[in-house]
Structures are given as C-alpha cells and as structure tokens.
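Just one protein chain is left out here, and the rest sit where they should.
What follows is chain A.
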Amino acid sequence: MGMNSVTNIGRNGIQDWIIQRVTAYVLALYTLFLLGFFVTTEVDYQAWSALFAQGWFKIFSLLALLSIAGHAWVGLWTVSTDYIKSAMPRFLLQAACVLVMFVYVVWGIQILWGL
C-alpha cells in the first residue's frame, strides 16, 4: 500500500522526518552561534578570518551546509509533490533543486578549506 518514492532523500517517511528534524537543530545551533558571535565580537576582517581559520568551525560550517542541503531536499521534495502533479516537470524541478544543493556543498567546501 505504501507509496513508493525514489526522489526523496530518505528511503521512507520516517527517515525524511528525522533528517528534517535533526538538520533543523543543527541549523538553529549554527544560527544562534553566529548571532552570539556578532553580538559579542567586534566583527572585522581579522575576527572573521580568525573564526574561519579554526578547524572545528570549518567542520561546524560544513555540517550546517550539509544540513541546509538535506533540509531543503526534504522540504522542496514535499512542496513539489504537493503542487506539481505531472511527473516530468516535478522530476525536473527536483533534479534542479538537488543539482543546486550539490553545487552549493562543493562550492562551500572549496571556500571553507580555501582549495
């Protein structure tokens, strides 16, 4: 009876749901941290580049970036299946979303590690 789906990131509903929840927590933490940083530090180029020079913050940023990608995949997949009823345009939109997120992740890794 269960509806088969191959274009969502998780294999089933519960997996999508957990990804959505966990990534939401990561993004909330990252946002709060940055907010705290902006409030407590006088932000100039030195402070900003010192923050990103630290290994743990690069990892934290990468985690946040992957979380955005996962969160957006689940969210946009849901929106596209709500509103686009024909399979072909829906698949194209989903593929475009995934491509954009993939580019963001690779690009973000390049920026973080200065590759």
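In this section, contacts are C-beta pairs under 8 Å (C-beta built on N, C-alpha and C of every residue); 3 or more make two chains touch, one makes a residue touch a chain; residues count from 1.
Here, contacts and distances are computed from a predicted model.
Not every chain of the complex appears here, and the one that does not is recorded in UniProt as "succinate dehydrogenase", selected from "Quinol oxidase subunit 2", "Spermidine/putrescine transport system permease protein PotC", "Probable inorganic carbon transporter subunit DabA" or "succinate dehydrogenase".
Checked against the hidden chain, the listed residues A:12, A:31 or A:54 yield one contact partner: A:12.
Listed by residue number, the positions of chain A touching the unshown chain are 1-5, 8, 10, 12-18, 78, 81-83.
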